[in-house]
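A single protein chain has been omitted; all remaining protein chains appear in their positions.
Read from first to last, the chains carry the letters A, B and C; within each, the first residue is number 1.
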Amino acid sequence: MDSTTTLSDLRDAVDHFVGARNWYQYHTPKNLAMSIAIEAAEIMEHFQWREVGESSEAMKDPTLRAEVADEVADVLIYCLSFANATGIDLSEAIYKKLARNEQRFPISTTNGKLGE
Amino acid sequence: MDSTTTLSDLRDAVDHFVGARNWYQYHTPKNLAMSIAIEAAEIMEHFQWREVGESSEAMKDPTLRAEVADEVADVLIYCLSFANATGIDLSEAIYKKLARNEQRFPISTTNGKLGE
Amino acid sequence: MDSTTTLSDLRDAVDHFVGARNWYQYHTPKNLAMSIAIEAAEIMEHFQWREVGESSEAMKDPTLRAEVADEVADVLIYCLSFANATGIDLSEAIYKKLARNEQRFPISTTNGKLGE
Partner (left out) sequence: MDSTTTLSDLRDAVDHFVGARNWYQYHTPKNLAMSIAIEAAEIMEHFQWREVGESSEAMKDPTLRAEVADEVADVLIYCLSFANATGIDLSEAIYKKLARNEQRFPISTTNGKLGE
């Protein structure tokens, strides 16, 4: 579905969910920042004791895969809520950041090395 | 731009950035889960000592707003990388999770109260 | 008990627990860093939607208090494990950091203001 779903489609779905429950009162930047971090930690729980390479293998298991997709969705839902609560345009922010990273990590010198 | 940008547009942009630098070797689920959490913490830094309500006010400042948008973009870029590295469909995961949350938090009983 | 318990007392207790289960094989800096962050997020869950001031009030409730103490203990246990696995002296690191912070945030200019 990613090829046909826009960021606004997802923002609208989250907006409807939050609004219908009268939850915008809790959706301040501070609370949502905590929420994003809490859900990010739940993704990590699935890989806490695994070897780095094994974590790729492990994702072939359909049960783990579904659980992890669910946690990644939670992080994204709170990011979409953050955008709705603050009016940030996410696509614009992402493209801007990628453009800046293109400058910071030139292809010619970076190839396979991690930059700072 | 969110109204015209699809998840695949963003995934492709991130895929191109990562691939061109030969960085997929580092993009395992374990490493990317850590990366999402690290960037989530950087969003929190901007609100660490603020009152909850004041965090909404503060976001009207253009400088803070740009810095925070930048950190949210970092979280999203790693989520997009996570999807690229593991083949998860993000829109599907988000809609599934929202549907489940609709069941868990019925509108009739939830109105303004936080569920568990 | 904090007035009579040394860091080494706690480190020894954690070392005995980990060693007896043959778990040192998992206790690498990378895994333990993730573990500290995961447990830190569990402290946050208890305060996610609260007002800043209300979070102090809430801690008077014995049930919440016990649950939160439990999560703080988890963070500390992993920090103690981190010290055991890497040989860091925690007291020395803490006193060093406080001494540096004394320089960074002079009392005369800081009074009630947050530094950078």
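What we mean here is this: a contact is a pair of C-beta atoms (placed from the backbone, for glycine too) under 8 Å apart; a residue touches a chain by one contact, two chains touch by 3 or more.
Source: prediction; values computed, not measured.
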- Task: Spell out, residue by residue, where the missing chain touches chain A.
- Result: 34, 37, 49-52, 114
- Message: For review purposes, identify every residue of chain B that touches the missing chain, sorted by number.
- Response: 26, 31, 34-35, 37-38, 40-42, 44-45, 47-49
- Touching residues (missing chain, whole complex) on chain C: 1-11, 13-14, 17, 20-23, 25-26, 28-31, 33-34, 36-37, 40-41, 43-44, 46-47, 50-53, 55-56, 58-59, 65, 68-70, 72-77, 79-80, 82-83, 85-86, 88-98, 101-102, 105, 107, 110-112, 114
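In this section, only the chains that are shown with their structure count from here on.
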- Item | Chain copies touching (chain B, chain C) - same or different residues, decided at half shared | same
- Can you give the rotation angle that fits chain A onto its twin chain C by Cα atoms, in degrees and rounded to the nearest 5? 180
- Chain centre separation in whole Å, for chain B relative to chain A (CA means): 3
- Return the distance between the CA-based centres of chain B and chain C, expressed in whole Å. 27
- chain B residues counted as touching two or more neighbouring chains: 34, 37, 50-52, 114
